[in-house]
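Of the protein chains in this complex, all but one are displayed in their positions.
Showing chain A:
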Amino acid sequence: MRLSCRLLFTLFLGVCIGVNVSAQSEVNGTTSLSLDAQLDEELRALSIDKTTLAQGKNKYILYCLACHAKDLSGGNGFNLKDGVWVHGNRPSDLFNSVSRGFLAQGMPSFKDILSENDRKQIVAYVMSKREGFDNLTYEVYALDSNDDTSLVGKTPIKTGKLHDNLMDFTIPEIKEFGVVFEGDFYTYNDQPTRFRMGGRAFDLMTLEIDGESVEKLWKKGWNPTWLLKPGKQYIKLTYLSSKNPDYLDTNFLGYVTPEDGSIKYFATTARAQGLMANRTYNIEAKAHPVLQRKKIHKLPAGTISVGLPEKVNFAFDPSKCAINALWVGDFLNIGPNIDRRTGDPSLPLSEFIFFAPNGISPSQGNCEYLGYARNQNIRFNYLLNGIDVSLSANSLEKHRISFIFEIKKLDVDGENKKMTFSLPDIPSLKYLSEDGAIDELGWSFYPKENTSFKLDVLVSKDSS
């Protein structure tokens, strides 16, 4: 029953036909406020437990991904990581929603599909992916003049709750204002993140985390930025428009970024959310391979990426003549890299199986990149130790990519120098070649022995 439902659920994007939907909810009539409070506490504890999260992620992929997307950003189902919670934002609300389902909207009751423990793991995982503010409120103050730099003794002229949980700097509507936004805030548990605001780093924008004032990471210049705590915290941002030059646009952008600031994870202000929504420009290989030379997150400058119609993708670094990334699934969102001034990198649409400095790389000698040819296929041409080489790729079956090295011309002295390529040591990859030897040093062959050498890379299905 569970298997068939899972299949149906996946196939029909959330409409699980034939499930015995119990009218009597597990929680209906039997839970009390205190039980919900207990459940909230339990789920909060689980949401920072690594084992639970790993299990929850696996179950999420099986049962939830089809409707809510791999990154929880939503599809047929709601976005599960933003600040909008239609069915309640407490952990117990989430658990009850999963258990009860919303059959009219196509979501089955998972009470009959998954054990209570499985559902808790999924909820814990979803909670761990929560992004941004919750219960966000604002207070607007009128300042006496452009020299007024204090809110002490003032009463807010406007207060309220922001239901989309995004700071909205258009709310003040007066020239000289102070504004305070505060609420619970969620960021990632598994890596350091930063809270970055657009605009000048004026002293009069300050941040408190869990009641304590936090120093900006740099005091001068643009984009005031603070280091966040991992996971859940309470944030209070105060901004006073005093001493603003007239040109300053106070409808600020706000984002959470990784520690290196290289990409924007999610928006914290309404204006930034609007801009983020227009940053999708997905490139897809249909009948033929596609190629994009763009700035790509985590890959070196100048890298060229290729997407095959079979949804196997790789990248080529011309400076090293190396295959410096591999990923399986959808190809590339170049939206962030073609938006406004293009500071942000393109984003691969699934996780890298390996990426630079890992790579299928020539182990020795000089490489000189010459260019590429595009016909039905894509062929990179370069000189490797004086030997004229071309590299192409194809995928004749899912999760398998073949790299073909053709020797177009041997070097001047015609020596049969062994060519060796490093192979990333990744458990989910298996390498096969009938045209060369594979050992702990990598893949090697003698270029004089043939004109074409093929390396097959098999990707474990679990890794995608």
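Methods note: a residue touches a chain if its C-beta (ideal position, glycine included) is under 8 Å from a C-beta of that chain, and two chains touch if they have at least 3 such contacts; residues count from 1.
The rule is simple: contacts and distances are computed from a predicted model.
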Query: The complex lacks one chain in this depiction; which UniProt name from "L-serine deaminase", "4'-phosphopantetheinyl transferase superfamily protein", "Large multi-functional protein" or "Peptide/nickel transport system permease protein" does that chain carry?
result: "Large multi-functional protein"
Query: Of A:Ser115, A:Thr170, A:Thr280 or A:Thr342, which sits in contact with the chain we cannot see?
result: A:Thr342
Message: So one chain is hidden, and I want to know which residue out of A:His87, A:Arg293 or A:Lys448 touches that hidden chain in the complete assembly.
response: A:Arg293
- prompt: Which of A:Trp85, A:Tyr372 or A:Phe405 touches the chain that is not shown?
  reply: A:Tyr372
Query: In the full complex, which residues of chain A touch the absent chain?
result: 245-248, 290-295, 300-302, 318, 338, 340-343, 345, 368-375
